[in-house]
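Before I ask anything, let me first share the structure, which is written out below as structure tokens.
What follows is subunit A.
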Amino acid sequence: MLELRNVSRLFGGLQALNQVNMLVPTGKVVGLIGPNGAGKTTLINNISGLDHPTSGEILFNGTPIHTRAPHHIAQLGIARTYQNIRLFGEMTALENLLISQHGRGSASILDALVFTPRYLREERRLRDTASGLLERFNLTPVAKLRAGNLPYGDQRRLEMARALGTQPKLLLLDEPTAGMNPVETEALGEQILRLVREDGLTVLVIEHDMSLIHQVCDEIYVLNFGQIIAQGTPDEIKHNPQVIEAYLGQDED
Partner candidate 1 sequence: MKKLLSILMVFALLLPVTATFGQDDTMEQPLVGFWEQCPTPENLPETVNVGAIFGLSEAVAVYGTAQQNAVQLAVDEINASHYLGENSALVVMFEDSAGNRDQAIAAMTKLVEEDGVVAVLGPTLSSEAFAADPVAQENSTVVMGVSNTANGITEMGDYVFRDSLPEGAVIPGTIAQAAEILGLAKVGLFYGNDDDFTVSGYEVFKAALEENGIEILSEETFAKGDVDFNAQLTNLIAAEPDALVVSALAAEATQIILQARALGYEGPIIGGNGFNSPAVLRDTGADSEGLIVGGAWNYGNPNPTESSVQFVEMYEAAYEMSPDQFAAQAYTGAWLMATAIRCADSTDRTAVRDSLAGIADFDSPLGVFSFDEDRNPVHDPIAQIVVDGKFQPLALVMGE
Partner candidate 2 sequence: MEFLRSIGITEIVMQFMLINAILGLSMYLVLYTGMFSLANAGFMSIGAYTGVILTQNFNQPLWVGLIGGMVVAGVLAVPIGLPVLRLKDIYLAIATIGFGEVVRILILNFDTLAGSITGESVRLTRGALGITGIPKITETWHLLAFLVVTGFIMIRLHRSRFGRAMAAVRQDEPAAANMGINVVYTKNMVFIMSAVLAAAAGVLKAHLTRTISPGDYGFDQAVSILAFAVLGGTSTWVGPLVGGFVLTALPEILRDFKQYRGIVNGSILLLVIVYLPGGMVNPAGWSQMWARLRGKKQGDTLTTEVS
């Protein structure tokens, strides 16, 4: 579904990404791990269009997207979450979900001005989808609350719901378990697996929490200093000496 070919990104003299090749097959969960500053978030930014590669290609279902604007990429079906939650904090949970469907609407300002049937139909549809998402993520009771005031757990779930609101085919998760305890982490893992099974999504996840990685990933890429240093199944990676040295360390527990 997603393919990176020799993707490099230079910031001034800094090689943030160096000839990265990667394949995310449809219906799979791919993990991306690596030390801080290895370039993981840069990679996600490049895929989602917030940043563009200096060289190389990114293909989504065969279409090159590495020069596309982020909204375009979102409309093609790539959604993401962020390392630090980035909800629209001044809006309600419901409004956040309405916005997420922006790319799925087509009514113009003029439609809204004169209440065309198209506008009315579309608004109804967006609201229905939003309430469905609220329901699904147990957020219905907080639908009318400001997203910024929600408890941390609700914010995390809302962010995930918002990403799904764009009706993506590929979901990019950037450290989704940050700030979660092991119990919450496991629940999240199950949710991810459900998304893949039930909604047919493909997932690329950045994570430090190895338990989640083991729980959900079919395949793992390890990034260090902007380069892929290893690739394989969770078990292969766990025992890869290079990965242990650069990232995992000796397990002391």
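The definition used in the following text is that a contact is a pair of C-beta atoms (placed from the backbone, for glycine too) under 8 Å apart; a residue touches a chain by one contact, two chains touch by 3 or more; residues count from 1.
The set was built so that all candidates are chains of the complex that A comes from, given by their letters.
Because the structure is predicted, anything quoted here is derived from the model rather than measured.
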Touch assignment for subunit A within the complex, options 1 or 2: 2
Touching residues on subunit A, where the partner in the complex is candidate 2: 48-50, 69-72, 74-75, 79-80, 82, 86-91, 95, 98-100, 102-105, 107-109, 111-113, 119, 122-123, 162, 165-166
